[in-house]
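For this view, one protein chain was removed and the others were kept in their places.
By letter and in written order, the chains are A, B and C; residue numbering begins at 1 in each of them.
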Amino acid sequence: MNNDAADWWSTSIIDMQPGEIRYCGYAIEDLIGRVGFAEMVWLMLRGDLPGKAEAGLLEVALMSAVDHGPQAPSIAIARMAATCGVGLQSAMASGLNVLGDVHGGAGEAAVALYRAVAAHVDPEAGAKAELERFFAEGGKFLPGFGHRFHPIDPRAPRLMEVVAEAVDAGTVKGKHLSAAHAVEAELARRKGKTIPMNIDGATAVIFAELGFPAPLARGLFCLSRSVGLLAHAWEQTEQGGRNKGPIPRDTIWAYTGPAPRPLPEG
Amino acid sequence: MNNDAADWWSTSIIDMQPGEIRYCGYAIEDLIGRVGFAEMVWLMLRGDLPGKAEAGLLEVALMSAVDHGPQAPSIAIARMAATCGVGLQSAMASGLNVLGDVHGGAGEAAVALYRAVAAHVDPEAGAKAELERFFAEGGKFLPGFGHRFHPIDPRAPRLMEVVAEAVDAGTVKGKHLSAAHAVEAELARRKGKTIPMNIDGATAVIFAELGFPAPLARGLFCLSRSVGLLAHAWEQTEQGGRNKGPIPRDTIWAYTGPAPRPLPEG
Amino acid sequence: MNNDAADWWSTSIIDMQPGEIRYCGYAIEDLIGRVGFAEMVWLMLRGDLPGKAEAGLLEVALMSAVDHGPQAPSIAIARMAATCGVGLQSAMASGLNVLGDVHGGAGEAAVALYRAVAAHVDPEAGAKAELERFFAEGGKFLPGFGHRFHPIDPRAPRLMEVVAEAVDAGTVKGKHLSAAHAVEAELARRKGKTIPMNIDGATAVIFAELGFPAPLARGLFCLSRSVGLLAHAWEQTEQGGRNKGPIPRDTIWAYTGPAPRPLPEG
Partner (left out) sequence: MNNDAADWWSTSIIDMQPGEIRYCGYAIEDLIGRVGFAEMVWLMLRGDLPGKAEAGLLEVALMSAVDHGPQAPSIAIARMAATCGVGLQSAMASGLNVLGDVHGGAGEAAVALYRAVAAHVDPEAGAKAELERFFAEGGKFLPGFGHRFHPIDPRAPRLMEVVAEAVDAGTVKGKHLSAAHAVEAELARRKGKTIPMNIDGATAVIFAELGFPAPLARGLFCLSRSVGLLAHAWEQTEQGGRNKGPIPRDTIWAYTGPAPRPLPEG
């Protein structure tokens, strides 16, 4: 085992010397002013710069999922935290930290699903087989489809238009867009009604088309939602409030435990 | 006190109805494909869309501070976390959470300093007065200047070029750029040597020129650094490793406490 | 600067060799079965074992502040997190993370206040002087006194009985208990009505009597409240629920921003 601290940490992302910073080989002073934020995200995650059109498509996915309001646990948590006497970074971190399998993981699962469907020769057959498997294994909510609040999630059809334009322009191949449409159709067939694509399902099409590994769909959603976390934490900070909990102060939760009782003897 | 949960949470950022999502009045389907990620950040934090040139300047600040390698505690934490069996969101959150007053707060303090200097009639006089006050009050490290690793932080001069171009183009007024130059000159005069501007001091010029409140300099740095947190957490995940601590496993820390001793009697 | 990773980290808390673990000099196998949890907390924070009576008093402070229900932001956050698909550790961490200056810092401030009062020759004169200073400097909520929900916080008088017994038994000196009583009396005199001690003010008496530095009052409160965080995260996990936000799903927050509007031209 190597005892050298310098070798204990190893990275291909960044190299530094005094006065010099390079990301994946590019000097930071070359990047500044020539490369946008979405391109930088891509470079850091993929090791090379994207084309401008690819970067633009990534940017659409990033800008479209920034917020879903204070009913979302992540946003609510950032707002509460902002009333507790912590810095903006901690308010953001407490909210970011709950973008787990249920709250932030649908995109990751949807990318994996589209990839599985697209691996079949025919998307319709692929969707049929993969949904069969999903429900046979006890799956309940197909990742990326359906929304408890929106009958139609207004972000999804617009995002699919943007992806279709990118396919027409040759930016991406459209294989995962086809897979997603096939999944939506097959899901409607199985359920007897349309269960439309939601934001996670739509951004997953973009991430899949752009070649991101599935877990990065979650990571990129985290970047996107961080904007909403910051905005709400900041708005709440400006509003003031101290120790603001989820419910107004004179509302008491439902208590369902034992009635008042004395301590046992002894 | 109002007992209505709907009024307990109040926001001017987002409004929703089933099938409808609006950020500060704009429908999400109107924004998608027409507004970039940096513009969206601006809209969420400021309530209105920026001009394209302003958005471009914000984007430069965001893309330039994404990473400073595994010697930075935030990045190291994200990498360690990634070896502990948590999701990417938690690895990011644990790192983000330490961008506190010392690690992430210099930009916030630098914006406040530039604002204070720029409030004087003359930037040189302003810098003289504000640094006098800063050191008189016991300040040690002037926020935004000096770097323990880089003799010259390569990001700062390049960023100042970009700001100067934006002043020439009329995108921003340049008042805080002048303040920053005056601060750097006054600091050199006091110390007898140049203590050059660092990344926090440089991005603070941009945030101040663009009219962001000082605390958002910290918040925007958090957004920027989140990219590095994600990239390093992901790279470490791909490398593998289990419970990776800060030092190689056969290196032991310095123990400075009591020598081995028995428990006290009784 | 020392280049050796082993010296970069230095501690007097723990020493290890293969097969050997010592806390502050004591072998773990000597401690197990002979030293309780509160004694272990003390040893880790103070470097030596407490007397049994001191440990008992610390234990009272730890057990009395474990929970204040789902209206407290910390507890609400842990419950919400538990519905988002993260592990118990992350649900606890997101809640713990908001025990900041406002939510978790009152005890720290109260210890400092009692210490300041007790540094005067006479507690009454001390309370008068320190409250004069506190309100003159713009303080609004005297830390440790008053509660927005409880007219009398039922934990405080009972805790003061326990401290009084510890004074009678010679476990602690009672100087900070006297200071706290003097503060409460002086506050009532100034306000024209009793503003009774709350849980933070009461546990602060214990921490001050036991000689803990003020910041550890916050740290010990964090340990205590972690029990409630775990219990609520676990109960919520067992209840189920997915992405549970602060308000029922068909309740919408108050939107106070711009009316619906089209994007600007261009």
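What we mean here is this: a contact is a pair of C-beta atoms (placed from the backbone, for glycine too) under 8 Å apart; a residue touches a chain by one contact, two chains touch by 3 or more.
All of these numbers come straight from a predicted model, not from anything done at the bench.
A.B. asks: Which shown chains does the chain we cannot see touch?
C.D. replies: For the complete complex, the undisplayed chain touches A, B, C.
A.B. asks: Can you tell me which of A:140, A:193 or A:261 touches the chain that was removed from the display?
C.D. replies: A:261
A.B. asks: Specify the residue from the set C:25, C:50, C:100 or C:123 that touches the hidden chain.
C.D. replies: C:100
A.B. asks: In terms of residues, what is the contact footprint of the unshown chain on subunit C?
C.D. replies: Interface residues of subunit C facing the absent chain: 1-5, 8-14, 16, 18-21, 23, 27-29, 31-33, 35-41, 44-45, 59-60, 62-64, 66-70, 76, 79, 87-90, 92-94, 96-101, 104-105, 149-155, 157-159, 161-162, 215-216, 218-220, 222-223, 226-228, 230-235, 237, 239, 244, 247-251.
A.B. asks: What is the set of subunit A residues that contact the non-displayed chain in the whole complex?
C.D. replies: 5-17, 22, 24-27, 30-31, 34-35, 47, 49, 86-87, 89-90, 93-94, 97, 246-248, 251-264
A.B. asks: By the contact definition given up top, give the residues of subunit B that touch the hidden chain.
C.D. replies: Residues in contact with the chain left out: 5, 8, 69-77, 80-81, 83-86, 90-91, 93-95, 97-105, 148-149, 242-247, 249, 251-253.
In the analysis below, only the chains that are shown with their structure count from here on.
A.B. asks: Chain contact topology under the given definition, line, ring, star, complete or other?
C.D. replies: complete
A.B. asks: Tell me the chain pair with the top count of C-beta pairs in contact.
C.D. replies: By contact count, the leading interface is A-B.
A.B. asks: Measure off the straight-line distance from the CA centroid of subunit A to the CA centroid of subunit C, and report it in whole Å.
C.D. replies: Their C-alpha centroids are separated by 34 Å.
A.B. asks: Whole-Å distance, subunit A centre to subunit B centre, using C-alpha means?
C.D. replies: The answer is 22 Å.
A.B. asks: Find every residue in subunit C that makes contact with two or more other chains and list them.
C.D. replies: As it turns out, subunit C has residues touching two or more other chains at 5, 8, 86, 90, 93-94, 97, 246-247, 251-253.
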